[in-house]
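Note that this complex is displayed minus one protein chain, with the remaining chains in position.
Up next, subunit A:
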């Protein structure tokens, strides 16, 4: 079994890659940055809004201002289309994501635990990781028709690929001393696996899930642009046909917000579940 400690700091490093934040300095420095973020965030929002107003007013052809977009948002909330579209997109993402993770975690564990399985699966994994999930859509539509199946399949693929790699990495980077510590206390393979390998790799799995959810969300919107009867991407596609810029803006903002909320929620879950980690 491969239990070489490769890079204990990997989850933290990858997290930094996800959030775009570098490692947080300990102690005082951290609380200082925390205090100063909120005013900056508000200021940044106001500045963005200002630039938007200016852009709308210097008259780029058809460029809607914040008010116009807000009005459109209110209408689409009022007639229920926004909620319906958001729910349609979310349903696809969550179905594909849950299926992808549900398969990725056991496969990742098997790959980490049995070198033979790793050897068999890894080449395919590496290959498909290089194929953007969206590139699978034409194939999926031809093979599976234009209903929900191809979209969910593509999302499933996106979340599976990112979660399986991180689960596998989590397993191989479990500290071999912890495994030995369990064994000398009488643990047999099964207990070592459930009692040590699984909890020790959760930080990796959760980081992979977060990356996977981000990838899934990006994929669903794009998939809906290509073929759908409802959903945020579909609504934008329709709006494009009618040069309806306010609607496109509303959809874009909602897509961003939902993505942000999902990411924060998973981040929070991750922090909660892995607060036992020593953060250096």
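The rule we apply is simple: contacts are C-beta pairs under 8 Å (C-beta built on N, C-alpha and C of every residue); 3 or more make two chains touch, one makes a residue touch a chain; residues count from 1.
Keep in mind that, in the parts below, contacts and distances are computed from a predicted model.
Undergrad: According to UniProt, what is the chain that's been left out of this complex called? Choose from "L-lactate dehydrogenase complex protein LldE", "ATP-binding protein", "Urease accessory protein UreD" or "ABC-2 transporter permease".
TA: The record names the chain that does not appear here as "ATP-binding protein".
Undergrad: Which of A:75, A:95, A:237 or A:277 touches the chain that is not shown?
TA: Within the whole complex, the residue contacting the unshown chain is A:277.
Undergrad: For the chain that's not shown, point to the residue among A:81, A:95 or A:180 touching it.
TA: A:180
Undergrad: In the complete complex, the non-displayed chain touches which residues of subunit A?
TA: 175, 177-178, 180-187, 191, 195-196, 199-200, 202, 274-278
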